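For reference, the structure I am asking about is given below.
Below, a portion of the complex is reproduced, with chain positions unchanged.
So that you can tell them apart, the chains are marked A and B in the order they are listed, and the count of residues begins at 1 in each.
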Amino acid sequence: KTTKKLPTLLAARKWVRVNKQGEANVAQADKHLRHHLQQALGVQLRDLRILDPALATSYPSAILVREKALVVNLEHIKCVISTSSVYVLNADDENVIAFIEELQRRLVLVAAVQAPVLDGISGQTNGHLDLQKPEALHPHDEMPFELRVLEIALDVVCSQMERQTGDLEAAAHPALDGLTQRVTTQNLERVRRIKNRMVRLTTKVETIREVLEKFLDDDSDMKDMNLTAKEEEAAERASNLSLQRQSYGLDRPSFKRKSGGAEQLPDGSELGPVDTDSDSDSEVDEVEMVLEAYFMQLDNTYNKLQTLCEYIDDTEDYINIELDSQRNQLIRIDLLLTAATFCASIISVVTGIFGMNLNNTHEDSYTAFIATSAITSGGAVVVFISIVMYCRHKKLLSFV
Amino acid sequence: KTTKKLPTLLAARKWVRVNKQGEANVAQADKHLRHHLQQALGVQLRDLRILDPALATSYPSAILVREKALVVNLEHIKCVISTSSVYVLNADDENVIAFIEELQRRLVLVAAVQAPVLDGISGQTNGHLDLQKPEALHPHDEMPFELRVLEIALDVVCSQMERQTGDLEAAAHPALDGLTQRVTTQNLERVRRIKNRMVRLTTKVETIREVLEKFLDDDSDMKDMNLTAKEEEAAERASNLSLQRQSYGLDRPSFKRKSGGAEQLPDGSELGPVDTDSDSDSEVDEVEMVLEAYFMQLDNTYNKLQTLCEYIDDTEDYINIELDSQRNQLIRIDLLLTAATFCASIISVVTGIFGMNLNNTHEDSYTAFIATSAITSGGAVVVFISIVMYCRHKKLLSFV
């Protein structure tokens, strides 16, 4: 369906392949790579589309589990992880280069540690469930390659999210304090921009958090993620089946059942304790512990963003009440001044009346001058005091 | 029950039938079509009602899985998909014609690709689970017809949703910037109309998203969606049952059980690895991958709409605070002017008193003129300054 669009995509983008030993080489983005991903790893063109940076805005973070590969799209890190190597897309990006370097550094470290372990007898078992399977020496005592790469990718992305959240918090508090101090258009614009960043960051964190949560909620999905274990199990099962067919005679019915997604093989009790079940548990545990740790980190980042969001909202509420309260106080003083002006205008009216060029019959009376001035002024003061008293009575001036 | 209403519906609307080769022909909306849908495909009149454009406002987007058909109602695309052909309703609509053309284009393309594949030996297996079933050459290596049509319908609708969201975003930002610049009735009305469009679009996207999520959450529903696989399985089961009845003697109990909705057939281990279970997994996987891709796209569209919604809300909050803050500043200046007017009126009062046609005994004194003017003006200025100082003390004028 999208056959015409994708080859150009694959050709245009730079892929880097990193193997178990941490060696990186630029992968040729030709038909062979595409064929390899599709045929050998079970990654469909449809899956590769989510990695296309040209469509980056269309696809949120996601981890897809395919037959023999994990397709990982975590923010800027876009890669396809198989059990033996990882293909990283868009390798020109600065962040991606940093990720590849970190990947190489850690893989070299692990390879160095593992070498002697695999030489001699593994002195360092992982301690998990070894009670139940003391006789089996599992070759995947160390975390499988695909989980290790996934962990590094998660680590890089989660740390970045946490750093960005920290930056945001560091920017938000002075901006909010500034706004609380003085509501200006610039301060408002600044807070608004921070809020915008916060919303976008929250969406990102939430998306990755939900991706991890979904895996953590479903044991069978986590088990599928452990590609190495899946491969081993398939091999084991194949050999088991042939064994079984030999040992089970025609008169023994075999029971296969599946409950809740956990697959269970028929196990003849006389064939030794194959005990696939607890094996499967340990496989899931490996994945669970990786995802759980980063889920917790993201959850914490998410909580921080939520707290910041509530802090901004509270500050806005606070500013609203503050502005409202200030306005009331301004209006209160305005009211007093209006009242005073009104009282002055009462005097003006009286003086105006006596100022008219009409015969008021007291033109020469100084007593009248004094009396009029005094009475009017006194009256005005009384009126003013009455207004203030009335307002106080109505509890409208209690604050001044 | 609704027998009288429906025939008219079917008659009045134009149906177009498109087959596997992409050939389209107008279907006669008569009794035969209705009978065919009902009897052969298991689509009830009740199901057809959701496609009725006359009732379009009553029925939100939905995908119904019936015995041998999918009833799809995704926005303007209303069709019934069987394993061999698709009946598209309301074919006069411009959008629907575009959908039919796209459908034909892609089906012709696939038919062309598939022809040689089916001729020779399939060189391109789908790579899924072929480890577990290397001996079985499945004829449905390519995606079944009904899923292909469903994918095209989802693609068309999801792209449309995404385009509409993009348009909305493109319209929202200048409108909001305009509103931020200048709160006018026109700008408000513009934002309000955008908000309305957004709410309606969000509801649409949410509905389709929930439809897909519901299917993704239930493996057995997804399996039912794979009509081709269901048919094949039924055929296989039929032949299996007869085989079983032959091989199982009377003294062998057969176990049939169902756990969690996944049906499992008794399989005598000696009868060859029928392995319905992993088959069923691959069937579900096919459906899951189609739905998952479009669910992710819709989820992203939904996230964008949510972000836009939060952006609009934040802008409104911003405008509210901005308006409040401006109002306070206006009132502040108003307060100063009122104070100044009051001070002027103090002078007016004094001048008014001396302007009265009453004997003030200093009519001829220039000193009195100067003194009165100066003292009163000075007094007024002092009063004004006192008021400003008081307000500053109360932190009411810090901004000016």
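Methods note: a contact is a pair of C-beta atoms (placed from the backbone, for glycine too) under 8 Å apart; a residue touches a chain by one contact, two chains touch by 3 or more.
Note that this is a predicted model, so its numbers are computed, not measured.
Chemist: Full complex copy number, with 2 in place?
Modeler: Total copies of the sequence across the whole complex: 5.
Heads up, the rule we're going with is that only the chains that are shown with their structure count from here on.
Chemist: CA centre of chain A versus CA centre of chain B: separation in Å?
Modeler: Spacing between the chain centres: roughly 22 Å.
Chemist: Over in the complex, which chain A residues touch chain B? Could you list them?
Modeler: 1, 38-42, 44, 46-47, 49-50, 57-60, 62, 64, 67, 182-185, 188, 192, 195-196, 199-200, 203, 207, 234, 241, 244-245, 248, 250, 253-261, 263, 266, 316, 319-320, 323-324, 326-327, 329-331, 333-334, 337-338, 340-341, 344-345, 347-348, 351-352, 354-357, 360, 362-366, 368-369, 372-373, 377
Chemist: If you look only at chain B, which of its residues touch chain A in the complex?
Modeler: 106, 109-110, 125, 127-129, 131-132, 151-152, 155, 162, 252-253, 255, 257, 259-260, 262, 264, 267-270, 273, 277, 289, 292-293, 296-297, 299-300, 303, 306-307, 310-311, 314-315, 317-318, 320-322, 324-325, 327-328, 331-332, 334-335, 338-339, 341-342, 345-346, 348-349, 352-353, 355-361, 387, 390-391, 394, 396, 398-399
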